[in-house]
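Here's the structure we're looking at; comments come further down.
Up next is chain A:
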Amino acid sequence: MRKNRLILLILTIAMVVTIIGCSNQQGAGQNSSNNISALQDEQSQPASSTYPVTVTDVKERNVTLEKKPEKIVSLTPSNTEILFALGLGDSIVGVDKYSNYPEQANSIKKVGDFNGPNIELIAELKPDLVVAGGDIQEDAIKKLENLGIPVISSEAGGLEDLYKNIDVLGKATDTQQEAQELITKLKNNIQSIAQKVASLNKPKVYFNVDINGFYTAGKGTFISQLIEMAGGKNVADDVEGWPQYSVEKIIEKNPDIIITTEHAGTIDDIKKISALKNINAVKDGKIYSLDADIINRIGPRVDQALEGMAKVIHPEVFK
Partner candidate 1 sequence: MPINTKNRIAFGAYIIILLIILFISILFAISLGAADINMEDAFGILIKPVPFIGRIINANYDESYFSIIWDIRLPRVLLAAVVGMGLAAAGTSFQGLLRNPMADPYVLGVSSGASFGATLAIVSGLSSGFIGLAGSTVAAFMGAITTMAAVYTLGNAGKHSSMVTLLLAGIAISSFLSAIVSFIMVFNHDKLESIVLWTMGSFATASWSSLYLSFPIILIGSIILLTMAREMNALLMGDESAMHLGIDVSRVRKLLLIVGSIITAAAVSASGIIGFVGLIIPHVVRIFTGPDHRRLLPAASISGAIFMIISDTLARTLVAPIEIPVGIITSLVGGPFFLYLLVRNRKQAYKG
Partner candidate 2 sequence: MSYILEARDLCCAYEENIIIKHLNIALKKNGMTGILGPNGSGKTTLLRHLSGALKPLSGKVLLDGVEITSIRKRMLARKLAYVPQNNGVEFEFTAMETVMMGRMPYLKRFQQETQFDIDAVHRAMMLTGTWKLKNRSITELSGGELQRVMIARALAQQPEILMLDEPTAHLDLQFQMEILELLRRLTDSGEMTTIVVLHDINLAVQFCDDVIFMQNGNIITNGHPQDVITEKLINDVYHVAVSIWRDENTGAMCIAPIRQGTEGISCLKQIG
């Protein structure tokens, strides 16, 4: 009997050691580099990604990719645009319902809408990378990870986040050169536009989010930041977030310019609101409608968003 117990003890110890050893083995695998690309000059150009590669996304999650992704699914329109801008358009096998830019995106298979990615459809495509949005899609992110699919969370609240996301995606997809070029281009364009209007006096701007209740963009929202960068003053900067704003206050502040999007309320509809009829913007006919897809998406077209804003706020500068 003692002999049996001894054998049992040895077996148990052996099992434990094996398990510990195996997990170490996996960890060790991460660190060994297999392929070193000899084509890049490490000093003047961005490095190539060596696989497997681990990136830290904007939500501080560490995501590992075993190899360069060839089948990518994007779950938000802004991410779709970033991926296309990085030249990865042909690798995208699935997008969300609202991804519509560039044109090519329209013919890619749809795997759900902004809030609800369809896990089954995504899994069916056997992607090796999914680029998801933020908190709203957290549930989907967990489910996909459970299926062993790498997911990068890429949602930007502002420019810094955007640049970081582009950088992360560049690293993850071995398109670091394109990523850096994109970031540089955006930074330059934005700076150039901002400089043109920096010293001009700031017209008062009201941004309409929904005329059925005078919803607007308060301080801290990206729209508000765009307005400020474009050389305007957001009249609703005394509130935060996306609240319902008092129409009295709008009248009191008497904005010079009203900006809206087609979906939030057309220019004609705004003209018809009797409450606003005496506001400068309405009297002077300075109501402008901008493309919602451009200004609502924090993606590779932010420079166009800023330019659009600046053109209506300071038309005298942008002939």
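Everything below uses one rule, namely that a residue touches a chain if its C-beta (ideal position, glycine included) is under 8 Å from a C-beta of that chain, and two chains touch if they have at least 3 such contacts; residues count from 1.
The set was built so that all candidates are chains of the complex that A comes from, given by their letters.
Just so it is clear, the structure is predicted and the values come from calculations on it, not from any experiment.
Colleague: If you had to name the candidate from 1 or 2 that touches chain A in this complex, which would it be?
Modeller: So the candidate in touch with chain A would be 1.
Colleague: How about chain A: which of its residues touch candidate 1 in the complex?
Modeller: Where chain A meets candidate 1, its residues are 113-115, 210-215, 236, 238-239, 243-249, 251-252, 254, 263, 265-266, 268-269, 272-275, 277-279.
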